[in-house]
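All protein chains but one are shown at their positions in the complex.
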Amino acid sequence: MKEELNIGIIGTQFMGKAHSNAYRQVPRFFNIPINLHLHTACGRNKAALDQFAQKFGWDRAETDWEKIMEDETINIVDIAAPNDLHMPIAKAAAKAGKHILCEKPIALNLIEAKEMYQSAQKAGVIHMMVFNYRFVPAIALAKQLIEEGKIGKIHHFNGVYYQDWLVDPNFPITWRHDAKTSGSGAHGDMNAHIVDLARFLVGEFISVNGLQKTFVTERPLAPGEGKGAVTTDDATTFQAEFENGALGSFIATRFANGRKNFLRLEIFGSKGSLVFNLERMNELQYFSLEEDPKCQGFRTVLVTESRQPYIDAWWPPGHIIGWEHTFVHLVKTLVEGIAGNKQVRPDFYDGLKCQQVLDAVMESARERKWTDIELDLKL
Amino acid sequence: MKEELNIGIIGTQFMGKAHSNAYRQVPRFFNIPINLHLHTACGRNKAALDQFAQKFGWDRAETDWEKIMEDETINIVDIAAPNDLHMPIAKAAAKAGKHILCEKPIALNLIEAKEMYQSAQKAGVIHMMVFNYRFVPAIALAKQLIEEGKIGKIHHFNGVYYQDWLVDPNFPITWRHDAKTSGSGAHGDMNAHIVDLARFLVGEFISVNGLQKTFVTERPLAPGEGKGAVTTDDATTFQAEFENGALGSFIATRFANGRKNFLRLEIFGSKGSLVFNLERMNELQYFSLEEDPKCQGFRTVLVTESRQPYIDAWWPPGHIIGWEHTFVHLVKTLVEGIAGNKQVRPDFYDGLKCQQVLDAVMESARERKWTDIELDLKL
Amino acid sequence: MKEELNIGIIGTQFMGKAHSNAYRQVPRFFNIPINLHLHTACGRNKAALDQFAQKFGWDRAETDWEKIMEDETINIVDIAAPNDLHMPIAKAAAKAGKHILCEKPIALNLIEAKEMYQSAQKAGVIHMMVFNYRFVPAIALAKQLIEEGKIGKIHHFNGVYYQDWLVDPNFPITWRHDAKTSGSGAHGDMNAHIVDLARFLVGEFISVNGLQKTFVTERPLAPGEGKGAVTTDDATTFQAEFENGALGSFIATRFANGRKNFLRLEIFGSKGSLVFNLERMNELQYFSLEEDPKCQGFRTVLVTESRQPYIDAWWPPGHIIGWEHTFVHLVKTLVEGIAGNKQVRPDFYDGLKCQQVLDAVMESARERKWTDIELDLKL
Partner (left out) sequence: MKEELNIGIIGTQFMGKAHSNAYRQVPRFFNIPINLHLHTACGRNKAALDQFAQKFGWDRAETDWEKIMEDETINIVDIAAPNDLHMPIAKAAAKAGKHILCEKPIALNLIEAKEMYQSAQKAGVIHMMVFNYRFVPAIALAKQLIEEGKIGKIHHFNGVYYQDWLVDPNFPITWRHDAKTSGSGAHGDMNAHIVDLARFLVGEFISVNGLQKTFVTERPLAPGEGKGAVTTDDATTFQAEFENGALGSFIATRFANGRKNFLRLEIFGSKGSLVFNLERMNELQYFSLEEDPKCQGFRTVLVTESRQPYIDAWWPPGHIIGWEHTFVHLVKTLVEGIAGNKQVRPDFYDGLKCQQVLDAVMESARERKWTDIELDLKL
């Protein structure tokens, strides 16, 4: 009989739900070497926690995350809590010898990120970041095409992440609007994803220059309690230079009316180009200079073929998958890493390299200058 | 504690997998009044069956479907077997007083379909057809817009269902190529879906005129065993007249190179229009004559908002769902029907009305004439 | 100095304008061997005629079309008049030894069409049909790909032509609503185009089965004069069999709300597929089975490259052309034919073969049966 891994999750909101679903789905669709047991769920609100645990099949419910560290039977700690908790939880988990899966951004800042990376490395545990968009089949295919040289030398990486849920000035304040709990707003939440994808697909950044804006500076607190100050950005744009000579342009905003979860990448290379949009995440646009010149054009590749990454586990061609499936692919990767005792990617190093870029953008925006990225990071 | 329903499924292939997933997912995302227990899975190939049962968490595995009928603890029979088995299984299940969920098309022909409907009605069980595309949120939204009068009087319903997996003449023969086991080919498999959607969105057919074609008339049997005759259609097109005066145009083909699961509906009415494509199933195209004339146009509605059908159970706006989710919505509907002892739609009547159209198209193609649909069906 | 051809045009409405523009533009963008002189314009309404002639630079204005035949200096007769005038004008022009350009459909019916073809052939003049969509660069490229074998054996030709200008029941009656002047409605006006494109791209029809509908049977006459009967179709759909084994599906309607000039072709072959839409006429969608299987998909070819048909004469890549340009390409072809004394295509034979299909569809709709196309047409 297969070995079983016990998971303890901290966080029961949006990401808690997405991760729980992934743990449940991965053994149904993939052959994984180890069984997963939804051991303990942890959240601050007891009533919500119990409902969550019951709904997704977590055996136990716990309001104090430190208890998770004390429980020796738990093998994996899943950090799906607000950003300010990432570092303390991760360090405690590493110290307790547990493997760690952590939501993005890795931490509130680079200093915290370094601590997390160092403690996980020192503990010798497997650590992984939830940059789940690396696990979209279309993105994995893009990576493959780039590695095969189909795109050639990359000249441009233009990434945007558009949402619109903050356009309404009466949308109430949350922990995401408070720099103390979240570090930043659209930037850390959304640019984190496209920065990671840029590193994944193009390479390291060398310099950035950003601009941050809070369009609505006060938002309603709980009904009847007036308004509170918004201390995070509604939108952050930046330009970048990559180590390989490519130019980067990045936009993250929660003020793009009509766009719901529109993460678009445009990658232009010397031999071909790629375009991707998360709202149509089963598709990859691919242009190749190698085709017959009289009928070149961007192809819409519907990434649902068995020969394409991850997708064979699911349904026949043309039967699309959803956003949640990316977590299933990610968990599969994590579990294989743990089973084979082999560090997987994206790991905490990827998390801190992303954080480094995020921090540099914020510094550059504050000081209205270009900020260099230290390539030879002291760790 | 909640009551629990025991399910017995017959069929472990593509649909067996999709249904199993739905049973597992529905309680995680919806509040349903009854628990579901994956009691027994039934298939002919013992090894494949055991693997299937283990993977999706079915308690027992059984190779003889009649055993399911004998087991009094089983409440729901799920028919995901080849078409020629639908009728015998359904009748046995009805006789045994079990609720029935049946894959489409309902049967090999209208005569069988009538028997199934009658026996289910007589037994007083809940019966439901797996016309799962009614449960695509975008289709459910289309239905809502039509019912609100936003589209006005419908003039045209143009439906196509394009796939390409048979273009290769070396694709081997399956049960789907044999009229004895499947009744028809692209027609019963794919037109069944668009005929049901036409009935759902427009209304009843009164007359049809079809054309059927088998482009590749022989296909390889098992390696080394030569070729076998294909006795089902590769493509079926037909024209139709609806009771309400609308015109219909239908195309189902497995020879549409480059189209994987491309089910497109175009509905043109006196006040507006709707366009849908299953390969982009999270989107609905909607045109309204009521907008400011200088900026009218087809809107791409991304159907992932909490105010849209079914979708609130899943993720925030813009986080798309996949093909498999339609089954979850369908199972939710079935379970609510059983809990409330209330027949749900689409039921066996919808199955037989669809079969009636399918049969009429085949007759019209054979006799190269228009064939009328008996509106006042004797049952 | 170049020879000059004198043109006499009959018709000053929509098509008169489009043709006039083409005569003016062709020498500016193409090197043609002969100069064109806008000699005489002919129309029934003197005031409108004079304004038209002045605006587009026609030297003379004439209300009696027979005068054009009597003028020996006129070399080309351009028939842009209502359909019932095509035959008498064309026969007179042929008799007078003039080259003829004729709008589609060629005539009110096949009998007239034969007469026109025979008289033009007998006179030895160059005759050409205004099937201008053959001259869309994207369509010419599609033809080229088919001829190169890139699409393989064609299995399906699905053509639709959607407009919406008759959805409003108060849209007034015109000559197009009167079978006596126009022969048919959407059918002869719109199906004529897609039937011609089907013949151009796929080959000859062998059998058709049609359905015709007039949704609004009475429309307003001139203000205050009440209503008149509509005697032509608002929509005509038909199915077809081609000589080469392909299946055809055709829809022409003026009741497709939101579609303005939406002529879509979908061609599925054994090696590839093509999709075209006139509302995005600078684009051709092309799928090829020959590409790397892991990144196949429909390519959007922006047909504005110098290596693509006709387009080099205009602007650099990406600078799109408009609908009117198709007439310029057509006139260029006509002029080259006249200069080289070589019959060009599409000619009156193409016009009558199209008419034969149109007539057969109408017969099949009337008699609710399949109607065969006589392949070995007696002429």
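Which chain is which? They are A, B and C, in the order written, and residues in each are numbered from 1.
In this section, a contact is a pair of C-beta atoms (placed from the backbone, for glycine too) under 8 Å apart; a residue touches a chain by one contact, two chains touch by 3 or more.
All of these numbers come straight from a predicted model, not from anything done at the bench.
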Which displayed chains the unshown chain touches | A, B, C
Of C:Q121, C:Q144, C:T214 or C:N261, which sits in contact with the chain we cannot see?
-> C:N261
In the complete assembly, which of A:V26, A:I251 or A:I373 touches the absent chain?
-> A:I251
Looking at the whole complex, which of C:N21, C:Q121, C:T231 or C:Q343 touches the chain that is not displayed?
-> C:N21
Just the residue numbers, please: which parts of subunit B touch the chain that's not shown?
-> 141, 144-145, 284, 286, 291, 293-302, 305, 307-308
Taking the full complex into account, what residues of subunit A touch the chain not shown?
-> 155-156, 158, 160, 162, 164, 167, 209, 211, 213, 215, 235, 237-239, 241, 245, 247, 249, 251, 253, 255-259, 266, 268-273, 287, 289, 296-298, 368-370
Omitted-chain footprint on subunit C covers residues 14, 18, 20-21, 24, 27-28, 55-57, 163, 165, 259-262, 278-282, 302, 304-305, 314-325
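Just so it is clear, only the chains that are shown with their structure count from here on.
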So which chain is farthest from subunit C, going by the mean of the CA atoms in each chain?
-> A
Between subunit B and subunit A, distance of the C-alpha-averaged centres to the nearest whole Å = 36
Express in whole angstrom the distance between the two chain centres, defined as the mean CA positions of subunit A and subunit C.
-> 54
Could you list which residues of subunit A touch at least two other chains?
-> 302, 305
